[in-house]
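A protein chain is absent from this complex, but the other protein chains hold their places.
Take a look at chain A:
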Amino acid sequence: MKINRRDFLKWSVAAVAALKLEMDMDKLNTVMAAESDPPVIWLLGSGCSGCSISTLNVTNPTTIEDVLQNKISMKYDSTLMAASGESAMQALENAVNQYNGQFILVIEGAIPGGSSKNYCIIGEQNGVPLTMYDAVLKYGPKAKYVVAAGTCASFGGVAAAAPNSTGCVSVKSLLSGKTANPVVNLAGCPVNATVMVQTLLDLILTGVPSLDSYSRPRKYFSTDVHSVCPRRETEEVSQPGIYGCYEEIGCKGPDNQSPCPSLKWNNKQGWCIQSNYPCIGCTSPAFPLNPVISVSSDD
């Protein structure tokens, strides 16, 4: 099934309008003419596939069946792709060569490094095991954009939690100075589906979004959860499971920038604080703290 260019254009315009972004028709047309189906390569390192599953759950700006059939061309994604073994690895290599300098590389999970490179092998090329570490170094510089999906890829996250015996590193630290554009960190455990898919769209239509000091898009990561929390003015409670504000029991909302209060999760069916548990700070570079949440002293 070929992408219907007119549909894509229509959808893109609507999405841009929804974002209140300035529309650059010339740029859009160039994008469309150059690559009617923007190629995406998705690699999984030391992670749990939760960011893949979260992305499958997307409803805003559109659903995954629409994304895959009409919006992007997913050239490599080990969770979904039909090809296996050698033909899968061939598909990866072919896509990188055919779209050298044009594809979007999405990295899910952290990357075991140093002497631990062999802790994650993503497949074999020509009989030689390809480590995630070497794959990211090989393909990152050939990508137009590199997206770190989730907190593990962005900052190490759970994969690199102390004592980090597997030597996991973030995408940005591994690819520092080696990419065409800055690595975009989409923090979250897992990544929020809207943040993931909308950012792919933004990259295709308008390029790298404005990033904060942690390389996260400002439009999603500039507001503390607490400052817009619907429970901000409610009574502070001393345990989870009771309706109220959890600041007293260590809620990370005051220190954690994330779009959860507005975007919520799973088609807006819930989010952590709505389920009567404190924010655990999963979009923070420090996640997961030990303890994950704790009462800060004397405040």
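Here is the rule we go by: a residue touches a chain if its C-beta (ideal position, glycine included) is under 8 Å from a C-beta of that chain, and two chains touch if they have at least 3 such contacts; residues count from 1.
Here is the rule we go by: contacts and distances are computed from a predicted model.
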### Task
Write down which listed name, "Acyl carrier protein", "Putative ABC transport system permease protein", "Hydrogenase large subunit" or "ABC transporter ATP-binding protein", is the UniProt protein name of the chain that is not shown.
"Hydrogenase large subunit"
### Task
Pick out which of A:T79, A:N181 or A:S262 touches the chain that's been left out of the picture.
A:T79
### Task
Spell out, residue by residue, where the missing chain touches chain A.
1-2, 37, 39, 44, 46-54, 56-59, 63-65, 68-69, 73-91, 112, 115-124, 129, 157-159, 161-167, 189-190, 239-243, 265-267, 269-277, 280, 288, 290-292
